[in-house]
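Only a portion of the chains appears, each positioned as in the full assembly.
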Amino acid sequence: MAIRIFITGGTFDKEYNMLNGELYFKDTHLQELLEKGRNTVPVEIRTLMMVDSLEMTDEDRELIAYQCEQSEEDQIVITHGTDTMSVTAQLLSERIKNKTIVLTGAMIPIKFGSSDGFFNLGSAIAFAQSLPHGVYVAMNGQYFKASNVRKNRQTGVFEALQKI
Amino acid sequence: MAIRIFITGGTFDKEYNMLNGELYFKDTHLQELLEKGRNTVPVEIRTLMMVDSLEMTDEDRELIAYQCEQSEEDQIVITHGTDTMSVTAQLLSERIKNKTIVLTGAMIPIKFGSSDGFFNLGSAIAFAQSLPHGVYVAMNGQYFKASNVRKNRQTGVFEALQKI
């Protein structure tokens, strides 16, 4: 059975617009990263939206939840902006119980040489195949349960709300 | 508890010698990759050797097995050349039963822009935290049990000996 990958945007997929010096979304880099990673796990990729997660609306999250519910695959990876990744994870964990859903993203755009995104994607695809049903955030080499994670805005790393 | 990382060489860590045009080993790139991945999983890194896996001897494998046995950490990642990765995995799986050991590597050196190594490392660190005790190869986004994996020399991808 394939892994379902939903793309929602976030720093991961941002590009540099050389005409105005701003970062923007064009296309996702998911497919080229999977080829570079020489991935052979069957995947079904769908782009749901391309938004900065600070601008993600309730309707956007409703769409993500709906797509996760409807997915035939029970292993799902979602690329997502880091700023509200834990909010979406929390919502999904309340709605979907019978699948393994892993949210991941990047602190630095893939198109920058120093991006963490390729590493995060490798870990997310691994966690989606190996963790029990539930909703998780995969960042910084770790996985966090949706109910127990936040992004530390000072350091830029994800951490558990409480040690377990 | 930390993840133990053992480095043994392989394509992963090969560099280009500009004076004679050959690939060689200098230092491992593990630490810089973990920083780039913004990894916060505690790790203990030890370089056991820096060899092409086609030149790995029985004594080299004995050393790797011994180090795995002695490791206090029960989650272990080993970077290894791909050509004989399954041989080492097989040996370790006969010797060590009470740990989760994940071998990984790269088809293209990390120093090449097109390397798969950063993706593989992300997946290996994830699998080491999430799979039950046993010995595994993590390549191509997948994990394979040590007893059921080979590298396909024609395609350069890892595959299960038999579908399970």
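The letters A and B name the chains in turn, as written, and every chain counts its residues from 1.
Just so we're on the same page, a contact is a pair of C-beta atoms (placed from the backbone, for glycine too) under 8 Å apart; a residue touches a chain by one contact, two chains touch by 3 or more.
These figures come from a predicted structure and were not determined experimentally.
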Copy count for the complete homomeric assembly [2 present here]: 4
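Here is the rule we go by: only the chains that are shown with their structure count from here on.
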Separation of mean Cα positions, subunit B and subunit A [Å, integer]: 26
Touch list for subunit A against partner subunit B, complex: 33-34, 36-41, 107, 114-116, 118-127, 129-131, 138-143, 156-159
